[in-house]
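Every protein chain but one is kept in place in this view of the complex.
Presenting chain A:
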Amino acid sequence: MPQFFLNKRLIILLVSIIILVSLIGFSLRERENVTWPEQFLKDMTGWVQNIVAGPTQYIAGFFENVQDLQNTYTENKELKSRLDDLAFLEAEVQLLQKDNAELREILDKEESLSQYEPVQATVVGRNPDRWHEMLTINKGSRDGIEPNMAVITSNGLIGKVKSAQTFTSTVQLLSSMDPTNRISAVVQDADKDTEIFGLIEGYDEKRKLLMLTKIPYDAKVEKDQMVTTSGYGGVFPKGLPIGKVVEVTPAEYGLTQTAYIEPGADLYDIQHVMVTKISSMNPEIQKELQKGEEEEDN
């Protein structure tokens, strides 16, 4: 009899391990969106989170206000010194915008890779086990949000939409270690016209820096250069700021270089975000797609 029990337990253990492994495998594969029971559960929790988040945000806001009051004097001083530059910058921006619009008109090209429509959203929750850095926001597919859209704050890119439900969506942060989490980025060089491309891939958890990999070995990336999205992935708009280069090292085999980037946006303290709905595709990709369709028709 005892042996029978032992066997039964063993079988239950084995079966549950098999189920466990297959479940993990099922959820690890690249999927477009989560299945509908998951969506339903996420929406339900999102609703409860929304209720809880309201008062907590209010209380947290109060403490923040008190802290702000304490810093007012030093902040005011700093802001005044920046104000002078601002007027100058504003005038320049206006001029450039006008120029850009005129030139576009001449070229007959209305859309560009950098155009997007922002959707404002509030963060209602965060994944408590911080292995998978994910946020829940209070806008979903009802507001036009789809998986893979870029999510930004006023300081720059923070991540992408991992899955969208009807009323809420899940945002995967840049700091999340996910092999499928890659973003095509470009290093801006103000002096020269050359652009250096790479992929944002991986995160150094200890130093809190993003890694920009696959930079050509002969490219000269320097400290403090700005890194933005390139828009060539076809998913993200062009020109969203990501961060600044901190350090450049040769990659594992010396064929490419890896740059460490300090994210411009704070990846920890996030309250309000914008989801960017891209309004146009890369023209070249569009052309290719059209060509493909025509060929199919023929």
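Please note the rule applied: a residue touches a chain if its C-beta (ideal position, glycine included) is under 8 Å from a C-beta of that chain, and two chains touch if they have at least 3 such contacts; residues count from 1.
Here is the rule we use: contacts and distances are computed from a predicted model.
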item: Choices "Rod shape-determining protein MreD", "ABC transporter permease", "Nitrate reductase" or "Spore germination protein KC" - which one is the UniProt name of the chain not shown; value: "Rod shape-determining protein MreD"
item: Option from A:L14, A:L28 or A:L255 whose C-beta touches the chain left out; value: A:L28
item: Of A:T45, A:N148, A:Q188 or A:T213, the one touching the omitted chain in the full complex; value: A:T45
item: Touch list for chain A against the chain that is not drawn; value: 16, 20-21, 23-24, 26-28, 34, 37-38, 41-42, 45, 48-49, 52-53, 56-57, 60, 123-132, 134-136, 162-163, 170, 177-179, 205-206, 208, 266, 268-269
